[in-house]
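One protein chain omitted, others in place.
Letters A, B and C mark the chains in the order given here, with residues in each chain numbered from 1 onward.
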Amino acid sequence: MSATETPQQEAEHGHHPTARDYVNIAVILGILTALEVSTYFFEFGPLGVPMLIVLMVIKFLLVVGWFMHLRFDTKVFSRLMYTGLAFALVLYSITLAALYLDNFSAMT
Amino acid sequence: MAAGAHETSLGIDHRKLGMWTFLGSEFLFFGAFLATFLLYVQTTAGGPGVEIFDIPFTSISSFVLLMSSLTMVLAHNAHTQGDLRRMRMWILATAGQGAVFLGGQVFEFNVFVREGLTFGTSPFATSFYVLTGFHGAHVFIGILLLLTLYTFSLTGKVKPNQPLKTEMIGLYWHFVDIVWVVLFTVVYLIPELTVLD
Amino acid sequence: MSSTTATRPGRYQRPNPREGFISWITTTDHKRIGLMYFWTVLVFFFFGGVQSALIRTQLAQAEQSVLTEEIYNQVFTMHGITMVFLVVMPFAAAFFNYLIPLMIGARDVAFPRLNAFSYWVFLFAGIFLYSSFLLGGAPNGSWVGYAPLSTDAVSNMGFYAIGINALGISSLAASINFIVTILNMRAPGMTFMRMPVFIWMALVTSFLLLFAVPIISTALFMLMFDGVYGGQFFEPATGGDPILYQHLFWLFGHPEVYIMILPTMGIISETLPVFSRKPLFGYAAVVFAGAAIGFIGFGVWAHHMFTSAMGPVARSAFALATMFIAVPTGIKIFNWVFTMWGGKLRFTTSMLFSIGFVSMFTIGGLSGVTHAIVPHNAQQHDTYYVVAHFHYVLFGGALFGLIAGVYFWFPKVTGRLMNETLGKWHFWTWLLGFNLTFGPMHMSGLLGQPRRTAVLPAELGPTVELYNLLSGVGLIILFGSALVFLYNLLASTKKGELAGEDPWDARTLEWLTTSPPKAHNWDKIPTVTHRDEFWHRKYAEDEAGRPVAVPAGAAEDVGDPRGDNAEALDEHIHMPDASYWPFVMVLGLVPLMYGLNFASAPLIAIGLLWAIIGMYGWIIEPLAEGDDDDPLDAPNPSATTGAVTY
Partner (left out) sequence: MRDSSAERPSPRRRTRLVPMAGFSLLALLLAACGGDATRTPQNALNPAGRYAQEPHDLITIVLIIAAVVFVLVHFLIIYSVVKYRQRKDDDGSLPVQIHGNTRLEIFWTIIPALILAGIAVPTVQMIFSQMDEPDDAFVVEVIGHRWWFEYYYPEHDIYTANEMAIPVGRPVRLQMTASDPARDPAQGVIHSFWVPRLAGKQDLIPGQMTYLNMLADEPGRYYGQCAEYCGLSHANMRIRVEALDDAAFDAWLEAQQAPAEVPADELAARGRELFGDLGERQACAACHQVWEGDGGRTPGTGPDLTHLMSREEFAGAIHDMTPENLREWLRDPNSMKSMQYEVNGIGMPDLDLTDEELDALVAYLLTLE
């Protein structure tokens, strides 16, 4: 608990990316998007879905980490965001699992 | 909170902490609609299903929205350097790209409705429109915020030494963007691969 | 005091009235907002009580129909909605508002105008819900609003979907506000493990709201889209799954149970130590148990759906999770009991209600465990046994504790004590009436009486009539008891015995300032060096743990907020100004809500436009202490000493 009691220093004055960094990230994002869209045009077989999910996660982390400064900001923000994200993932996964796999219709 | 920020218990500005708290809860909001969409992705009641999606078209508007995050962060970068002129330019670019995305969505909805996918056609249709519609509403609010920021930076309500205001709106904008990163993959691309085969 | 409007030039002046009607409309003072919550809750509590009286009258005899089915269904639906969303939740919000800043040594909450906004949304959403009685009938789909019944137009559940969603906005705004306040505005030295348990529980409750409200919001949106706009979310004809609604509702609904009970657990954890004259037994355990309850509380929702279309695997998994949430609850109960153990108990009314809470809540908790016995849950579910259970938790639990809090903090708020004789009458009649009303329901439920039925069938009559009669008698006693309480409140406010600043020999920070507190709470923000800071300023412990009084004045150096230079300090404290805008903005919500309910585009447009204009007014209006990011603009830089500046 007391670990969240971060004093001010870390919060504002970490390493700050430059405009050039941002452009680089955007270029990577563009390439990843192109890769994603390519699944529509080319056949990737069973690799398609895992690849899309990995690409999505990477894009997510890039935007969150760099554009939203989560990499450089206080950990409190990361905790808030990832708590919400984790809650959403876990709760809705269980809900979908219960609806898909373990209701009466699924049993018959 | 320039003076105040350093006196808060966590050393963080209230508003930024509040914004992140809010964004944390937004995951639960979009998550529920997304889960609903996943549940109903094949429940088309005889109406159109995912084959109706125009992937190349949506890819372009998705790309535009993604790039608006770049201009947004550049606007913030300019504001931190006190350069309001460049900040305004990037803000307008961001709002413009948001508007392009939104226009694309309106166009897409119109096409779908003409092809027989109305709001009440099927659970698939309703969940699709509500999920992407709520995202569109978030984009719309984002554009309003950006234009407000633009105007206030002209009138002097937003000053060169207040980059936090741009940063806050940026956080919201990027959040809307990452939601679309997820939606684009889960709503459009993955069903296109799995459901259609 | 609040502050220097006159000295600042600007196009917009913020209002700054200190008394009269306008001062309440425009207030951003957390204490005034807390009081407004409190009195509004009493009004809604009265409505909810009248509804319960109607229900009891109807069921007093078998095959009786004082009310038609139509009216009865509206009445029990509104009773549930009222008690959950318009009484227990905002009752807790009243305490949060009034006490959080005082207990953590802050001058206000982090976002005072947002705080006012929360209250006004709550008020207008409540009025919106009740206006349904005049506009074609109140919602009659029960408070859980299961689809597809609730998507039927005759169920009037549009009011429910939209009204509760608005209340959700209020709760979400409040929860963000309180989270930021607690995380960010604690007095110097108040580390997490020095926070009062009440603050801890407020924090956990706020996080529960933060993550649960968006879920119910989606469920209610879906209900609204299906019911008013032809959506197909829960429409079986096109393949929609009604069970989805139940999942989403209870994903919120179960955390909601803890949202209602945790604030009370916090209150009890403050009152029991004070009146036992001992610190809380196992502070860390109570705090962690509270957090664990909040966390596990998210994982047990489907135990409300054991008779729904769930298979055996899901039933088993949720049964296990449900059982184990009893463990942290048990930890709390034992810690409260052992707080009294070895103390010197003073049986003030507040203490009586606190002990009553522990006792009644234990019953509710134990009957809760029996719900997890899934095979038998199929017998109990939707019977009066369940009604008995959750009234023991929410009435015997939450309300007992909240009333304990009223008696405890009344002198803080008014500077006067509540009448103890009347208080004891109140307690004993309340306890008797409560048990007489809800105790027999355990039996009538096990004997087979379902809830939400407008008629007590003849086949069931002879079996359960006696229990229903007892419940009716109990309710009459409760009504009398509530009158005693109301009279005591009103009379004591006017001419109660003067309390002084520390009538209970209390432990926490809020008693360090004047009663009632000044608008800015503290002349000088206290520095915290201990858990139970105030107590430690009065006493020290010797090596055996025996307390020794600290000589008067010895603690002054820690920073006494009641210093003689208060007048001088006053000038430099800048409190947030009052503002019309939260109220104005919420007025826009009214056409919006009706517009959504009646699918009227013009009303929706007016509402949205109004709200947006309100928002701009909110943004543009000048801040009391200058612009936040701009120290140059602040009229007096030295003023920011520990002050709220937003």
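Here, a residue touches a chain if its C-beta (ideal position, glycine included) is under 8 Å from a C-beta of that chain, and two chains touch if they have at least 3 such contacts.
Since the structure is predicted, the reported quantities are computational estimates derived from the model, not experimental observations.
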| item | value |
| --- | --- |
| Displayed chains contacting the withheld chain | A, C |
| Chain not shown: contacting residue from C:G239, C:P516 or C:G617 | C:G239 |
| Residue of C:L394, C:L460 or C:A482 touching the missing chain in the full complex | C:L460 |
| Touching residue (missing chain; options C:L42, C:I373 or C:L432) | C:I373 |
| Where the missing chain touches chain C, by residue | 68-70, 73, 140-142, 146, 148-149, 152-155, 235-243, 276-279, 281-285, 307-309, 311-312, 315-316, 319-320, 323-324, 326-327, 330-331, 333-335, 337-338, 340-347, 355, 358-359, 362-363, 366-367, 369-370, 372-383, 443, 446-448, 450-455, 457, 459-460, 462-463, 539, 541, 544-547 |
| Residues belonging to chain A that touch the chain removed from view | 103-105, 108 |
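Criterion: only the chains that are shown with their structure count from here on.
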| item | value |
| --- | --- |
| Which of B-C and A-C has more C-beta contact pairs | B-C |
| Distance from the mean Cα position of chain B to that of chain A, given in whole angstrom | 15 |
| Distance between the centres, which are taken as Cα means, of chain C and chain A, whole angstrom | 34 |
| Centre-of-Cα separation between chain C and chain B, whole angstrom | 33 |
| Residues of chain A touching at least two other chains | 4-5, 76, 83-84, 87, 91, 95, 99 |
| Touching two or more other chains - residues of chain B | 9-10, 12, 17, 21, 24-26, 28, 32, 39 |
| Residues on chain C engaged by chain B in the complex (per definition of touch) | 110-111, 172, 176-177, 179-180, 183-186, 190, 210-215, 217-219, 221-222, 225-226, 229-233, 235, 237-241, 244, 248, 251, 612, 616, 619-620, 627-631, 634, 637, 640, 642-646 |
| Residues of chain B defined as touching chain C within the complex | 1-4, 7-10, 12-15, 17-18, 21-22, 24-26, 28-29, 32-33, 36, 39-40, 43, 45, 119-123, 125-127, 130, 144, 148, 152, 157, 159, 161-162, 164-165 |
| Footprint of chain A on chain B - complex, ascending | 5-6, 9-12, 16-17, 20-21, 23-28, 30-32, 34-35, 38-39, 55-56, 59, 62-63, 66-67, 69-70, 72-74, 77, 80, 167, 170-171, 174-175, 177-178, 181-182, 184-186, 189-190, 192-194 |
